[in-house]
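One protein chain omitted, others in place.
Letters A and B name the chains as they come in the text, with residue numbers starting at 1 for each one.
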Amino acid sequence: MIVAETKPIEEIYGFIEPYNKIMVLGCGGCVSVCLSGGEKEVGVLTSALKLKRKIDGRELEVVEMTIPRQCDWEYFDLMGSRLDEVEAVVSIGCGAGVQALVKKFPDSLVYPGLNTSFLGVGEKPGVWVEYCQGCGSCVLGLTGGICPVARCSKHILNGPCGGSEKGMCEVDPKNIPCVWQLIYDRLKSIDRLDLIEKIMDMKDWSTATDGGVRRMENPEVFALEHKQQEDKEPAKG
Amino acid sequence: MGEAQEKANSSEMISGSNLEKIFRAGHFAITTECGPPKGADVERLKEKINHIKGCCDAANVTDNQTAVVRMSSIGASAILVQEGVEPIMQMVTRDRNRIAAQSDMFGAHALGIRNMLCLTGDHQKFGNHPTAKNVFDMDSIQLLKVIDHIRTENKVIGGDDVEGPAKMFLGAAANPFGDPFEFRVFRLAKKIQAGANFIQTQCIYDMDRFKKYMQMACDHGLDKKAFIMAGITPLKSAGMANYMNKFVAGISVPDEIIQRLKGTPKEKQAEEGIKICLEQIETVRNIPGVAGVHLMAIEWEHKVRGILEQTDLLPRPQV
Partner (left out) sequence: MAETEEKVEEKQPKQPVDPNFVPKIVAFCCNFCAYAAGDLAGSTRTEYPSNIKVIRLPCSGRVDTRLLLRAFEEGADGVYVAGCEEGSCHFAEGNYWAKRRVKNAKKLLDEIGIGGERLEMFNFSASMFDKFVANAKIMDERIRKLGPSPVNVAAAKSK
């Protein structure tokens, strides 16, 4: 799931300074689950912004709304015409949600309320940890299902480095387990240490963000879209 | 692939560096460290070079160690060459991708640098630019492989031919005390397989554990495939011993050493530290498979000569 954190109130407050009526738009997807962008958080942010405005002697009107997802077009229909009432929107969806909103409503002013952080897992109540970096060529098959790209502080593919001590990573020994210790333990337990006795070759990063902006096409659906377009276009010749 | 390291102990020279020759002639090698200045102060660098001149077969030139910005290791290494001290240019993958790493190696070679130590590098969090973006396109083992590929295949890793040979005598670091202990020797083997001709270990205080490690390394035949050097760092005080033990990951200082320093009056602790260091040098010389000592006198370069003069390791053999 996508994990995001609330931006400092001060920063959001700065974005909306010129406006008197705004919408705070939550998302019912990932950010609801990680307790940063759901209905409840819409309420808290709304209250916080209103209070701050009051202290500054100005009123702020807020339309509170949460839609199931901000990264798919159809859900925006649920907003009806509420968007027309406001001067600007603070979206507390992830970065993708904010941008989808901008694309869908080019005439609206949209500001982010969250810092989108990582792809992770809720390890225990209230704690989310990065598990995946979306590098585009998964190595989990070679590492016992534990990712060194995302979870080693130095993305080392032939670890552990010298900074691994008592199972923890020197970069933050309180909070970061050395992923290479985890991988070692795991492979040992499934009797596949042979997998890391071989050198893991340099990674092809062209499938990661390094290769430029990524896209994925589903050939069936994508072809369908083309078909429609082809149908519309008059046949040549 | 990997041809070069199999020849590490054979008679065929790789880069022909002084360090390589010393090893091949069967001498017990001495390397030390020379940290570049935090700026372009050549005089300061030359001062440091003078401290170690004649006391070592080659000196490591660190590459923005602990992620603190300093003069580049290539630039400083070139000055060492000029000054007549052979450099071991360190290169970390924290700050360079495969393009820069290969290009920098060519540049270094052109400037007369013939030894190169491949490292992943300390995380930038520990340095003076903690908000920097890191690179880590490769890790140390992959970097070794890239540079090894150039010297054996005469091609860059991307496949193009290399103009003019560029052969480095390749080194790598090893931490015998990092966890998991059982895997450390396998990782060492990976480094050697990737192309490392010599290995310098992290500073060692726990000799019993190191002996065990070397035993395992020898059992795997690694001492035959690469020259393994024991890292030694003289302790200046009981406080330093304590600090290293507690706060530096992967270093453990046995209690008896800490106690020994603690039991020494403050003004004599440095002297005692040097005594311990001399004993350690003697000990590691007698551990099978150890081909040399890497003396890292952290901010104590001027003591290197004094320490080594108390051994029979000076003057250094000419090869």
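We adopt the following convention: a contact is a pair of C-beta atoms (placed from the backbone, for glycine too) under 8 Å apart; a residue touches a chain by one contact, two chains touch by 3 or more.
This structure is a prediction, so every number in the text was calculated from the model and none was measured.
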Checklist outcome for this item: Neighbours of the unshown chain, displayed set only, are A
Checklist entry - For the full complex, which residue in A:9, A:96 or A:202 touches the chain that was left out? => result A:9
Checklist entry - Out of A:28, A:43 or A:122, which touches the unshown chain? => result A:43
Next on the checklist: I need the residue numbers on chain A that touch the omitted chain, in ascending order.
Outcome noted: 8-10, 40, 43-44, 47-48, 50-52, 54-57
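Everything below uses one rule, namely that only the chains that are shown with their structure count from here on.
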Item to check | Centroid distance [mean C-alpha coordinates] between chain B and chain A, Å | outcome: 41
Item to check | Residues of chain A that touch chain B when the two form their complex | outcome: 153-167, 170-173, 178, 181, 184-185, 196-197, 199-203, 205
Item to check | Interface residues, chain B side, partner chain A - complex | outcome: 94, 98, 120-123, 125, 134, 136-142, 145-146, 157, 173-175, 178-180, 183, 186-187, 189-190, 193-194, 202, 249-250
